[in-house]
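For this view, one protein chain was removed and the others were kept in their places.
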Amino acid sequence: MIKEVENPVLETHNLTVVYDRKPAIWNIDFTLPAGSIVGIMGPNGSGKSTLLKSIMGVVEPNSGYARLFNKPLDAVRKRVSYVPQRQSVDWDFPASVLDVVTMGRYPHLGLFRKLRSEDKEIVADSLEKVGMLAFANRQISQLSGGQQQRVFLARALAQQADLYLMDEPLVGVDAASEHAIIDLLKQMQASGKTIVVVHHDLYTASEYFDWLVLMNTRLVASAPLEEVFQEEMLRDAYGGQLTSMSKIAALLREKSFPMRHK
Amino acid sequence: MNELWIIGTAALVATSSSLLGCFLVLRRMVMFGDAISHAVLPGIVIAYFLTHNKTGFPVLAGAALTGLLATLFIQFFNRKVRLQIDASIGISYTFLFALGVILISLLGPNVDLDQECVLYGEIAYVPLELIEIIPGLSLPRQFWILLLNMLMVTAFVRISYRYLKLGSFDPAFAAGVGIPVALWQFALLGGVSLTTVVSFESVGAILVIAFLAGPPATAYLLSRALKQMLYLSVAFGITATILGYYLATLLNASIAGSIATVIGVQFLFAFLYVRLKRNSLLNTPEVHEIK
Partner (left out) sequence: MNRFTHLIEFFRLEEPNVQIVFAGVFLLAALSGLVGSFTFLRKQSLIGDVIAHSILPGICISFLFAHEKDPLFLLIGAVASGWLSTYFVDRISSGSKLKEDTVIALVLSVFFGFGILLLTMIQQGGYGSQSGLDQFIFGRAASMTRTDVLILVLAFLLISSTVIVLFRGLTMLVFDPDYAGSSGFPIRILRSVLSSATVLTVALGVQAVGVVLMSALLIAPPAAARFWTNDLRKIVLLSMAFSVISALMGSASSYTSTGLPTGPWIVMFLTFFALGSAFLGRKHGVMRRLIRRRQNAWKILSENILKSFYYLSDGFTTQAGYSVAMVSKNTGINQLKVRFGLLLLKRSGSMNRSQGGWFPSSDGKIEALRIVRKHRLWELYLSRFMHLKPDHVHEDAEGIEHIITPEIESELLAELGFPSTDPHDNEIPEITEMP
């Protein structure tokens, strides 16, 4: 079930990414409404992270494109914030919490402009919102998983964007941090932001999101929560029904077959 | 005076390499630096052959392109041929180095170069060859060239500091905010390549690698912030240079070799210090509880 919306904040069209000849995402085609908290869900290896990366131009799509605020990415980069997976960086990096959150101001400052007092306020404010202000001078290697995630969120807040794409912000996070993060997301939504979250816990999904995107390399569903959250849909996204699909994907890789027919 | 020129020259190499090395360490690309520093040999030989031994900065900059060629080779093997990264590095640099040695023996009489010099330099000769920069001011040629390089490297790190930092810590985020991560990385490796080429005559490739890996590694163990790591790394590099010089005069041995040895000792001290501190942190509270 794929529901189209008018004036989408984010739209992808036939987005396809092939890693080493194996399709990671395949013809993803959806639109998302502004002002919602969207959950992107699917089993391990179903291409959720790749989807975010290709929207943000971190990986080059093999075909298709994404539009944000009805414009190409380069025209609206400052209005979009991307939060990579916490595990994708090396937390031994010599930096303090403050350093990392300040990085969120770099796109606004470029290479040369000095950090103004207003930037410092934004950084402090972002730290305050995630409850990490007291840790501002803490070495990042000394943080717990939940604290690391909050630092990443603070960095995203410091970007002052309108659309947030977050890759697994709730993985490996303690219960207190998880609640704090969800509260924060709801506040952000209340102030008009759109938040897209890659998530994989089915049980909490219904509490957290109001729009769901289900995927398993392909798009299975994209619709309001209550319409998607039916057993059949979930079974199709997660279930063993798709053995043929994975066999085909393996064959494509093994035989160097072109994925798309010209 | 000679002493000062020698130490000064080596300290310039120490500064450039230790700065660039910090970013290689943080990006897990130190072995790229190792490969580049061997692979510039054919470029150097050709530069020498064309200019008959009086190499100026522009020619050396051209020779530095071979270093970048090595990184392209590595990426070609790794991505297009799908050879694992360690073997891609190994094959690329051994090939280019061997090519350089063959060029030396082919062009032999026309090139005043030998492979020993390329590996560990002849820093003791630095003060002998002076050039006049402006009327009335004469500097050793090597010192002058390395000073230019050091200024360029420092300016590069200063100017692109934010992008280098972001690209080293979180490349995905950097790409997401529109920074051309690959381009900056290429510029970084270009800096490494240029530094190796201009340094080989005085200190040789091995010391450049020691500077690229050693002081940054020591500083990494002790630093809490990137700026601190950069300053500490340069400080360790220069201290090792001074101590190494006197060790060499004491033992009547190679200056480059002595500096590399001091770098190793510095690292060993930092390594043991960090371990001891960690162990005492782990042990103290338990002791108190038992009491």
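Order of writing sets the chain letters: A and B. Residues in each chain are counted from 1.
One rule holds for everything that comes next: contacts are C-beta pairs under 8 Å (C-beta built on N, C-alpha and C of every residue); 3 or more make two chains touch, one makes a residue touch a chain.
Remember, predicted model here, so these are calculated numbers, not experimental data.
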Per the touch definition above, residue among B:Gly33, B:Pro127 or B:Pro140 touching the missing chain: B:Gly33
Touching the absent chain when the full complex is considered, from B:Leu4, B:Leu106, B:Ile133 or B:Ala182: B:Leu106
Contact footprint on subunit B, counting only the chain that is left out: 25, 28-31, 33-34, 38, 77, 80-84, 86-87, 89-91, 93-95, 97-99, 101-102, 105-106, 108, 115-116, 119-120, 206-207, 209-210, 212-214, 216-217, 220-221, 248, 251-254, 256-261, 263-264, 267, 271, 274-275
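Convention: only the chains that are shown with their structure count from here on.
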Interchain centroid distance [CA atoms averaged], subunit A/subunit B, Å: 38
Complex contacts: residues of subunit A adjacent to subunit B: 53, 56-58, 74, 77, 80, 82-84, 88-90, 93-96, 99-100, 103, 106-107, 109, 111-112, 139, 155, 159
Interface residues, subunit B side, partner subunit A - complex: 26, 159-163, 165-166, 168-170, 172-173, 175-178, 220, 223-226, 228-229
